[in-house]
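Here it is: the structure, laid out below.
Let's turn to subunit A:
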Amino acid sequence: MTAMDSLTPVLLTPVVTAVLLLLIPGNLRVVLRSVAILGSALTAWTAIGLFARFQPGQVGLQFESLVPWVTVGPLKLAYHVGADGLNIGLILVTGLVGLAAVLVSWNIERHVKLFYVLLMLIIAGAMGAFASLDLVLFYFFNELALVPTFIMIGVWGRGEDRNWAAFKITLYLTLGALTALVGLVALHGAAGADSLDVTVLQRHLAAHPLPAAAQLWIFPLVVFGFAVLVGLFPFHSWAPIGYAAAPTATAMMHAGILKKAGLYAILRVAVPLMPEGASRWLPLVAVLAIGNLLHCAWVALRQKDMNLLIGNSSLAHMGFAFLGIASLTVIGVTGTVLLMVAHALLAGLSFALSGYLETQTGTLDMTRMGGLLRRMPFYGTALVMGFMAGCGLPGFANFAGEATILFGSWKSLPWLVVIAAWSGLVIGAVAMLRALRAVLQGPERPEFARVADAGHWRRLPFVVLLAAMVLFGVAPGILTSRIEPAAKVVVAAHLPSPPAAAAAPASAQPAGTPAQPGH
Partner candidate 1 sequence: MEHAAAAQHAVESGSRLQDLAWAILVLPLVMAFSTAVLTPRNRMLSAALNTSGVVVSFLLSFTLFCVFGGQAVDATPFHWLPVAGLDANIGLHLDALSTLMLLVVTGVASLVMIYSTGYMHDDRSYSRFFSTLSLFVFSMLGIVLADNLLMLFVFWELVGVSSYLLIGFWYEKPSAGDASKKAFLTNRIGDFGFMLGILVVWSLAGTLDIAALKDKLVANPALLGPWAGLAGLLIFMGAMGKSAQFPLHVWLPDAMEGPTPVSALIHAATMVAAGVYMLCRVFFLYTAAPGWPAALGFLDGVSAASIITCIGGFTALFAAVVAVQQDDIKRILAYSTLSQLGLMVMAVGLGARTGDPSASMYHLVTHAGFKAMLFLGAGSVIHACHHEQDIWKMGGLRTKMPRTFWTFLIGTAALAGLPPLSGFYSKDEILAVALEANPIFFGVGVLVTVLTTFYMSRLVLVAFFGRARGEGAGHAHESPASMTVPLLVLAVPSVAIAWLPIGGFLSHHFQPGHAAHGGDILFGPFNHNPIAAFFGLGAAIFGFSLAYSLYGKAPASDPLSPRLGLLSQAMRNRFYIDEIYDGIVVPLHNLLSQVADAIDRWLIAGLAVRGLAGAVEIAGRALRLVQTGSIQTYAFLLTAGVLLIVLLALK
Partner candidate 2 sequence: MIPGLHHYLIVSALLFSLGLLGVVARRNLFVVYMGLELMLNAANLALVAFSRFHNNLNGQVMVFFIITVAAAEVAVGLALLVALYRKRQTAHVEDLTTLKL
């Protein structure tokens, strides 16, 4: 691959923008905003270019670049970035949601410079986390986005308990990330490989796999560490409060993108490198995912505040993602990656919408609103499309993801699929439609008489995200053709047919009656 054709530009652009922003004096708001928009637009454009130039159906890494970083005795760490099926979609989506997040922040008035610098750091952190193949580098970028989130929630956040929310989100994520890091370093120790690079570890473990006993205690460390980042059931209470208190841009980046770093890492590291560990521990993860699917969906039902509703329902979607991983089938994992991309767009859009609503009505309490569709036709349509995508309407990318996961996990976890279908189709729909009914329909409230619809500039983020969701909804083939080869590698050890043979479709004509679902 030519040097130009590497992932580094997409990582560097946000960092360079951040540095540029630092140089501009704080009071030139317009200049600051335009530089930020330009920077994020450039990042998005590079990400789209990378996604387009990515050869689908090709196993192995593309746009790779390797620079030795630190060698400490036996441990060699390197700046190793590359793209394959798993992360090319996520890089694209980080660019898009990043651009939308910058565009949506027109209502920030205090410390505009600091806000955009921190936002750019979060985008760089997310992009780096997805691009990096060296585990410490992954941890480096993932943590890079932690402090900006804390400061943004604290300074520009909403609500009076935003201070507690800021602490909670930071402590939870650090505990999760640290546990995972300890797991990763222990994995490196147990494997005896000389570097923490995923590709090296993969080759090393393929040659002499980890003893099952070691896998049994390393795998949970890594999986549950990253599961905290995603918001698996018992460790989920930080997410809704954190997003409700965060300013719009941070909520979009966190709920949409950073939450996926955990899932991505589980798929990149935990499942392929420790197959026995995976098959022993993933059923427990699947059971916990029920908590996500049912508990969080029901909690979402109760919420009056739109951000809490979106936060909780996005946790319910994460239940789907964990279900896809726990199925350990090619279809299931492809579905999970597809859902990750789709949900990133959905969460980004939903929080952008709720942010805009708050700028117009000054409140997020849905019970006090009503009949806004008349005053805000464009915004209303975008909200209907966004919330419909939220409850898995076909035509949007979320449905493609959820359907693939349902199909992928039916054979191994039928009861879970029933619960997931009920939660996704029914409870999700009830929550979303109640919100639509409360906000858009019904008689118009006098106090919201002078609510303004989104002007041309302010429509852009919604249009960008909706276009992507519809594109991947109508033609998910674009994504799945890229994801599938990587998904095969992830579940290579669990495919029934021997991995050596061409990866015959897992569920080709099942001989006789396969495992009876639901004994």
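Here, contacts are C-beta pairs under 8 Å (C-beta built on N, C-alpha and C of every residue); 3 or more make two chains touch, one makes a residue touch a chain; residues count from 1.
How were these candidates chosen? In short, all candidates are chains of the complex that A comes from, given by their letters.
Values in this document were obtained by computation on a predicted structure and should not be read as measured data.
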item	value
Candidate from 1 or 2 that touches subunit A, complex-wide	1
For the subunit A and candidate 1 complex, residues of the former touching the latter	168, 234, 236-237, 241, 294-296, 298-299, 301-302, 330-331, 334-335, 371, 373-374, 384, 388, 391, 393-395, 399-400, 403-404, 406-408, 410-411, 417-418, 421-422, 425-427, 429-430, 433-434, 436-437, 440-444, 475-477, 480-481, 484, 488, 503, 505-510, 513-514, 516-519
